[in-house]
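Only one protein chain is missing from this complex, and each of the others stays in its spot.
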Amino acid sequence: MPSTAPRRSDPSSVEALRTPGPDRPGDAVPALSARGLSKEFGVVLAVDGIDLELQAGDFLTIFGPNGAGKTSLLSLLAGRLKPTRGHVWVRGQPLRPGETVWRSRIGILSHQSFLYADLTVEENLRFFGRLFGLRDLDERVPRRLEQVGLLDRADFRVRQLSHGLRQRAALSRALLHDPELVLLDEPYTGLDPHAASVLRGVLSSLKDGRRTVVMVTHNLTQGLELASRVAIQVRGRFGWEGCRDDVDLDTFERFYHGVVENGAA
Amino acid sequence: MPSKRLQTTGTVLAVLGALGTVALHWMVFFWTPTEATMGVIQRIFYIHVPSAWVAFFAFGVVALCSAVYLWLGDERLDQAASSAAEGGMVFTTIVLLTGPLWGRIAWGTYWTWEPRLTLTLLLWFIYLGYFLVRASTDNPERGKRFSAVVGIAGALDIPLIHLSVVWFRSLHPTPVVMKPEGPTLHPDMLVTLMVGLLSFTLLFLGLFLHRYTLAAATHLVAVRERRAQA
Partner (left out) sequence: MTYLGQVYAILWKDLLLELRTRERVAAMGAFAVLAGILFNFSIDQTAVRPQDIAAGLIWMTLVFGGLLGVGRTFHLEAQDGAFQGVLTSPTPKDAVFLGKTAANFVLLYVVALLVVAVFALFFGLRLGTHPGMVALALALGSLGFVALGTLFSAVSSNTHMGETLLPILVFPLLVPMVIYGVSATARLLADRPIAEVAGNLRMLGAFAVLAVAVGAVLFRYVVEE
């Protein structure tokens, strides 16, 4: 049983966090932080007052059943959704829909590829590269493609790629602009073991101490592999959050189901 | 909770408006003089013109509330816009029913592309778009934003539409020229018209306030229901 005390999502419990917050002088500005983050869709409350604080180098995996609001939370962190309440800061800068500077610091990988099926892999990357204002595309694009093992298929249309290869292309798009915050939404979905191991390889290379990763998944094994922090989201809230090191692999599955059923640890 | 005061104000205004409308009808049928050229049918003018005034005034409210709603995101502004749109559409329909009726009896044709009536017809369709877009969007928040965009784009285009339609009409005058005001407006006619304008405006405002408080209350109920379930 993980030894960290169960954590409720309310501002007063910020002090209980193991990672330092911005209220303690002398500490680094958190790479990603959120306070009281909520999102309502009409009358459906998808995200309910979530607090978050991650330092550079952290890898947070968020587990949770379908409908827990994980994708909505990720969309809020990506600035894709406007929060109903609460705020998000990326390296101390507030996420506001109008401002675009912070978007160049965030890379998003979803189970959708965010690619145009009728353009080639390279054309897609060049397009997004220009949207991100990157100038050195001639050397950056081949480098990224090589990293995911797609350099030889750069002029294949995305339509012609298998799902696994498409995900790799999507990954290269997500990392093209060298984001310091990487958000992954169920990235392992539909990947065969080989594709999954390629993904795992690239993701572990992201743990370079300066990048922050948030991954959402419902696959417990894959989620725990690279995580430094773990959270379980149930019905819009974090039922439990803590350090990966405190998680006992053998009992985690039972623990997870317990949290999901009860709404908290 | 929308204040009780709003509801009471709404009732007061609606009652005043209703009374005014009754008075208007009395004046229309018994008091106001008959217009020389068009005869008795011209009396429909006192319903037609005030309705048109309210129809466009309401749309102005819709556009203004929509613009501020997009800017501030306050739910109440959208409730105000949609409430005004409902009232506005009703009065627009009245204009479109009284206009052709007048035309048919006065000049033998239902529709003559008279510029202001044409503009009102287009306004009716803009209102229709406003409601259709809200109704056919799955995500209600997006639906509200969509209808706000319809309202704002419509309001900005209406002056241009009016200019173009008037210009078009000046090129192709139909044999019958419909001048709603008539050649001159007798002081008694003016009084009747003013009574009409005032009563319809009060009636609209009263209905608007009631509709708004209803929309606000409905929203609160839904929010509380959802919180009770959680």
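Letters A and B name the chains as they come in the text, with residue numbers starting at 1 for each one.
Everything below uses one rule, namely that a contact is a pair of C-beta atoms (placed from the backbone, for glycine too) under 8 Å apart; a residue touches a chain by one contact, two chains touch by 3 or more.
This structure is a prediction, so every number in the text was calculated from the model and none was measured.
**Q** Would you indicate which residue among B:50, B:103 or B:154 is in contact with the undisplayed chain?
**A** Spelled out, the listed residue whose C-beta touches the missing chain is B:154.
**Q** Which listed residue (B:6, B:101 or B:132) would be found touching the missing chain in the intact complex?
**A** Missing-chain contact among the listed residues: B:132.
**Q** Where does chain B touch the missing chain, residue by residue?
**A** Contact residues on chain B toward the absent chain are 70, 122-123, 125-126, 128-129, 132-133, 136-139, 142-143, 145-146, 148-150, 152-154, 156-157, 160-161, 163-165, 167-168, 171.
**Q** Which chain A residues touch the hidden chain?
**A** 75, 78-82, 97, 100-101, 103-104, 106, 108, 110, 112-119, 123, 127-128, 130-135, 158, 173
By our rule, only the chains that are shown with their structure count from here on.
**Q** Express in whole angstrom the distance between the two chain centres, defined as the mean CA positions of chain A and chain B.
**A** The answer is 50 Å.
**Q** Note which residues of chain A are touching chain B in the complex, please.
**A** Going through chain A, the ones touching chain B are 41-45, 48, 235.
**Q** Mind pulling up the chain B residues that touch chain A in the complex?
**A** Residues in contact with chain A: 139-141, 222-223, 225-226, 230.
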